[in-house]
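Note that this complex is displayed minus one protein chain, with the remaining chains in position.
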Amino acid sequence: MKKQFNTIGIIGKSQDPGIVKAIGEINLFCQKENLIVFLDEYTSSHTGITDIKTAHREDLGKQCDLVIVIGGDGTMLSAARTLCEYEVPLVGINLGRLGFLADISPSEAEDRLREILKGEYEVEERVLLSASIERNNKEIARCNALNDVVVHKWEVAHMIETDTYINGDFVHTHRSDGIITSTPTGSTAYALSGGGPIIQPGLEALVIVPICPHTLSNRPIAIKADSKIKITLSNTGRHKGQVTCDGRMLHELEIGDEVFIETNEHRLKLLHPKGHDYFQILRAKLHWAEHP
Amino acid sequence: MKKQFNTIGIIGKSQDPGIVKAIGEINLFCQKENLIVFLDEYTSSHTGITDIKTAHREDLGKQCDLVIVIGGDGTMLSAARTLCEYEVPLVGINLGRLGFLADISPSEAEDRLREILKGEYEVEERVLLSASIERNNKEIARCNALNDVVVHKWEVAHMIETDTYINGDFVHTHRSDGIITSTPTGSTAYALSGGGPIIQPGLEALVIVPICPHTLSNRPIAIKADSKIKITLSNTGRHKGQVTCDGRMLHELEIGDEVFIETNEHRLKLLHPKGHDYFQILRAKLHWAEHP
Amino acid sequence: MKKQFNTIGIIGKSQDPGIVKAIGEINLFCQKENLIVFLDEYTSSHTGITDIKTAHREDLGKQCDLVIVIGGDGTMLSAARTLCEYEVPLVGINLGRLGFLADISPSEAEDRLREILKGEYEVEERVLLSASIERNNKEIARCNALNDVVVHKWEVAHMIETDTYINGDFVHTHRSDGIITSTPTGSTAYALSGGGPIIQPGLEALVIVPICPHTLSNRPIAIKADSKIKITLSNTGRHKGQVTCDGRMLHELEIGDEVFIETNEHRLKLLHPKGHDYFQILRAKLHWAEHP
Partner (left out) sequence: MKKQFNTIGIIGKSQDPGIVKAIGEINLFCQKENLIVFLDEYTSSHTGITDIKTAHREDLGKQCDLVIVIGGDGTMLSAARTLCEYEVPLVGINLGRLGFLADISPSEAEDRLREILKGEYEVEERVLLSASIERNNKEIARCNALNDVVVHKWEVAHMIETDTYINGDFVHTHRSDGIITSTPTGSTAYALSGGGPIIQPGLEALVIVPICPHTLSNRPIAIKADSKIKITLSNTGRHKGQVTCDGRMLHELEIGDEVFIETNEHRLKLLHPKGHDYFQILRAKLHWAEHP
């Protein structure tokens, strides 16, 4: 039987003290399994690991059949944003702290990877967002996001006023600290702190969550994933704003700028060991008591 | 050109003082348009209207091309639960108070109906729920709901403990006043009071909303509309519960009883005049300020 | 030096399987300390403990210098409602599960009691509520509550409409599942599930918390503890209601009935070992992560 995964990429969370050991173990495991391994160049240069052949992150996308991401959900977010367009599947191994995306613990990593290599896995597709900002009808910035695109106020002390449109229909004018547009993946991240609902990963939905809205009757709205969202800094407002993608600053926002948010044509392919249970992770992460 | 709508049913909110006049006007309009009209038998007997041919509600479903519902959202809910299986489209005319479903105001009713008769309308399909209760593996009750199925506590002063499963996967054990399973239609009704998100009508989703949950980290969860939900009164609990469909008592619940909730195979077909704008209704109903 | 506490009452949670052993140990400890002990008559008859002199609960209030309550917060609530008028201090020992009121664990009970007997304790006063219901200006029911007085709907599926007044000033008309009036003690109980704030026990405040309010902009209101609250079932509503005190049914409510709620003239005196830390209990009970 021809093996499905022959060339493996490894991306690690460079700043974690345990990352060198963790990558070493996964690499050793891959060697034993006779797999070709490429280490992400950035990870290599920031960890000092020199005994694994390296490749630029985009090249991992082009050349690998599978990319193993070792770190936390942040490492997964970063890998997903870059690699989604290559449609290479990712598997996430955490460094001891359970993640929503990095859901395999180090102690079980080899067993789970062995199963995955044998074809015993489940594929889950996750929606990503594309955001672009237009000023005077010209695009001035663009980014991908796996969790969320957030239109924020610029200074902490000044609310912004935004107009939101879905597929061209006006939804509301908001005075708030900002507006989160979140994927199902992001619904357990910042959107949850902002009072948003949990969105099951397989649901083709986005959720728009106001941050500290001035109008008390505002509520999160879940909409179809194929919606085209437009958020503008209202002309009546006095203040600047800014846009972040997965918590990283994309660009500042002036009055009249338009932020366009829609689903990316590519999806993140996440591999999970058989029997993966989203609700179990949810219970563990949110400290929900299970049935005694 | 053959007309699309020839036989029209009328259902009215019997207990409203203005209903006789409102039905009379719609009937007169239909006569002028040379349409065959049947008045819902129950509406007839409770309003004393005798000059319109009557039909039993199920027969309206079988014989009519269109049913005009005059009243509030409650009248629409009731009509929808009965008529959904006949797939006859409904149009909702309110009695002066804008509804999410009964969204045509009396003053514009004739103009809007004339447009609809000419084929100038939009069809919107709404998901309904089917709920059944099993005791010792035998079904003891069953109902449809357009808004929500709620598992409630029995007495106000005693929380219930419930276990929730989605497609067989355990989700959580809850101590709460109850659990709402809501359609997008119901997301602006009781589920919203309970802290749930607004779900865009076209989104193929249900939302599970705990009522006053004892565990503070519990949050509403939006899931795929084709999910099979099971909620059981936990064996560790001491208390009885009850189930309502669209706010109507279905059956009491004993420890060990299982409530099964899933999407109905039939959808409600709602007709709207062209240019129908869900967000406008949302803004009006929730008192959201529009752009000045 | 004259001892402060010579006559000790014991009240236990009768239905707990470990209660006989727990009471036996406390009784033995008291004997060694040469204290006179009376066991609550109800506790005696429901546990079968016969080797301790018994007294009716009111007599515990009259004759004892200190009442030791063994059980959970529910046992404390019940003891407090009856004993508050005698101003006898209570100390709460739990049966293994930390309570907000029953905050001494069984393993440390003897050490803590020894300290208290030596005068090493802190006294905390807790506000109680008095509620009365008037129909046609005649009182038809009255009760005390340490946690909360709740005006509930009667049937789960029908909201009630209530008018709330504070010191005669109209506050709001509410459509909701009910309205909680809570003490600081009750602010970590049902009021918290309903979305209310935590009120520090020493703060002379009550909090009014709507349950699933129909008006989305309604919010909990904290008011002065010496306020006179009146809640009436609105004349425009169609439905009955009911009133509970600490989760126990007081009386049903008809349209026009008036519920009067105010602070009881007596306070509960709670004794805590020195170094008692409310916030530590809060962190433990609400699963707040402490500083690593």
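Think of it as A, B and C in the order they're written, each chain with its own count starting at 1.
In this text, a residue touches a chain if its C-beta (ideal position, glycine included) is under 8 Å from a C-beta of that chain, and two chains touch if they have at least 3 such contacts.
Not measured: the values here are computed from a predicted model.
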Of B:K153, B:H174, B:R219 or B:H251, the residue in touch with the unshown chain: B:R219
Could you tell me which of C:I160, C:A205, C:L233 or C:L250 touches the chain that is not displayed? C:A205
Of C:H46, C:R142, C:R219 or C:K240, the residue that touches the missing chain is C:R219
Touching residues on chain C - with respect to the absent chain: 163, 166, 169-173, 192, 196-200, 202-205, 207, 215, 217-224, 227, 234, 236, 277-279, 282-283, 286-292
Residues of chain B touching the missing chain are 215-217, 219, 287
Which parts of chain A are in contact with the chain that was left out? 150, 152-153, 155-158, 176-178, 190, 192-195, 211-214, 216-217, 242, 244, 247-249, 286-287
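Everything below uses one rule, namely that only the chains that are shown with their structure count from here on.
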Cα centroid separation between chain A and chain C, in whole Å? 47
Could you list the positions in chain A whose residues touch two or more of the other chains? 215, 217, 219, 287
